[in-house]
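For this depiction, one protein chain was excluded, whereas all remaining protein chains were kept in their positions.
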Amino acid sequence: MHIPDGFLSAPVALGAFALSGAAGAFAARRIHEDFDERRAPLLGVTAAFVFAAQMINFPVAAGTSGHAMGAAFASIVLGPYPAFMVMAVVLALQALMFADGGVTALGANLLNMGVVCLVLYPLFAAARAPRSRGALLAASAVYAWLTVVAAAILCAVELWLSGVVPLSAALPAMAGVHAIIGAGEAVITAAAVSLTLAARPGLVNTATPVEEGA
Amino acid sequence: MSLWEFERHARGASLIHRVDARVKLTALLFFILMVTSLSGAGWTMALYAALPLLATGAARVPLRIVILRALAVIPFAAMAGLFLPFIPPAYGDTLIPLGPFTVSGAGLARFAEVTSKALVCALCVATFSVMTPFSATLDALRRFGAPPAFVLTLSLAYRYLFTLREEAARMIRARDARGYAGRGLAAAMVAGGMVGALFLRTHERGERIYQAMAARGFTGAASSMPSAPLQAADWVFLTLSAAGIALIRIAAL
Partner (left out) sequence: MNHAIAAAGLSCVYPDGTRALDGVSLTIAEGERVALLGANGAGKSTLLLTLVDLLPFAGAVTVFGAPLNRDTRRQARRCVGLVFQNPDDQLFSPTLYDDVAFGPRQMGLEEADTATRVERALRAVELWDARAKNAFHLSFGQKKRAALATVLSMDARALALDEPTSGLDPRARREMIALLAALPATLIIATHDFALAAALCPRSVALNGGRVAADGPTAAIISDGNLLDRLGLA
């Protein structure tokens, strides 16, 4: 759910820009410090990948279909900081090219879909610590689910703070619906990680070193 | 409407297409700031909606294209609208019957306000993007001081958006051509496998693009043509659009 222009009050929009901007500055510094220049084009194509992956849909029930959002998957395969950069690029492109998500809401959308992945990443890293395939897939699924639900909760709170929706109704409804949507994201993410792990084990663990030799 | 059709219009040759992207981007931001700072919907909103529509007409782009794209905000607005019956009425509020529900008049007014703002701003974004080649937008961002790494990433994302969408479409066709009719969990797992496969291809492509850049002496810095200084036509467009946007805002005070 990309928040359009107009829905957020000025203080909420500005506050979200401040938080996302701070996260962006921090991520940029971390990328600059430990990111191999060989991978610079990878960020760009991964952003294009996030767009393309959203086309791959699957029927859920009664004519509705789900699709991947990809933010959690990007964090798992690229590491949290490069993935944040990827999401910033995806959201900027959507806001400027597709009128999907507002220009003034860019900070809030990046907070919901980028900063959330960054903040929850340590949980994922801790959960997959046993380094077994099972632990990794379970951690990926839970992480993906959490990012979707947390994004929905933040979105509800932002709209409430802006005086557009009542929190008492919006919070449980948004969280409830996204608990279901998040389940789809969890399965897709775990299946995608599983396939990536089988083909190129080194890719999944780039944020914490696992030797591949490449 | 396909992405290609949109992109084709963005490479048009009208006077507005040729206005410097920095000027159009500035006008777009000014427009959005003025519209979002309005309180209440009404005739000012209609006047604001007229500006991008006028520009679309002047650029000879079919109105249908920008309107369809602006409708991207509708699902979000509809979602927010679902909560209307749950807004507790304020003191002295009028209660409006809406089907089986009763809706707070103040809540409904607020909803109409934010939805119309969203539509009008999206209309202006769609107008901007259908009249500005993306390469010019990238150049404008670079000129406005966006970090070079960010602009390079944005440029690659745009370039490979087309290629990867085709790749994803081919995978989907291959899946469906084999009579695929899965649902629920099994379908989600198949979709996940496809997402993983698409990422592997993406990753390999990223490696090859790096090689192609390195083979031509890539040093880590993006490069592009320095833009020409602003022309008289650019200043005219900037003055007219800024004056129009400001006048409507002042009239609404």
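Letters are used for the chains, namely A and B, taken in the order the chains are written, and counting of residues starts over at 1 for each.
The rule is short, and it goes like this: a residue touches a chain if its C-beta (ideal position, glycine included) is under 8 Å from a C-beta of that chain, and two chains touch if they have at least 3 such contacts.
These numbers were taken from a predicted model, which means no experiment stands behind them.
Q: Touching the hidden chain in the complete assembly: which of B:Val19, B:Leu51 or B:Leu138 does that?
A: Residue touching the absent chain, from the options given: B:Leu138.
Q: Based on the whole complex, identify which of B:Ala177, B:Ala215 or B:Ala232 touches the chain you can't see.
A: B:Ala215
Q: List the residues of chain B that touch the chain left out of this view.
A: 7, 11, 133-135, 138, 155-156, 158-160, 162-163, 205, 208-209, 211-219, 223-226
Assume only the chains that are shown with their structure count from here on.
Q: Help me check something: in the complex, which residues belonging to chain B touch chain A?
A: Interface residues on chain B, with respect to chain A: 28-29, 32-33, 35-37, 69-70, 72-73, 76-77, 79-80, 82-83, 86-88, 110-111, 113-118, 120-123, 125-126, 128-129, 134, 137, 147, 149-150, 152-161, 163-165, 167-169, 171-172, 182-185, 187-200, 202-203, 205-207, 209-210, 213, 220.
Q: Considering the complex alone, what residue numbers of chain A touch chain B?
A: Against chain B, the touching part of chain A is residues 1-7, 10, 13, 28, 31, 37-49, 51-53, 55-61, 66-68, 70, 73, 77, 85-86, 88-90, 92-93, 95-100, 102-104, 159, 162-166, 168-170, 173, 184, 187-196, 199-200, 203.
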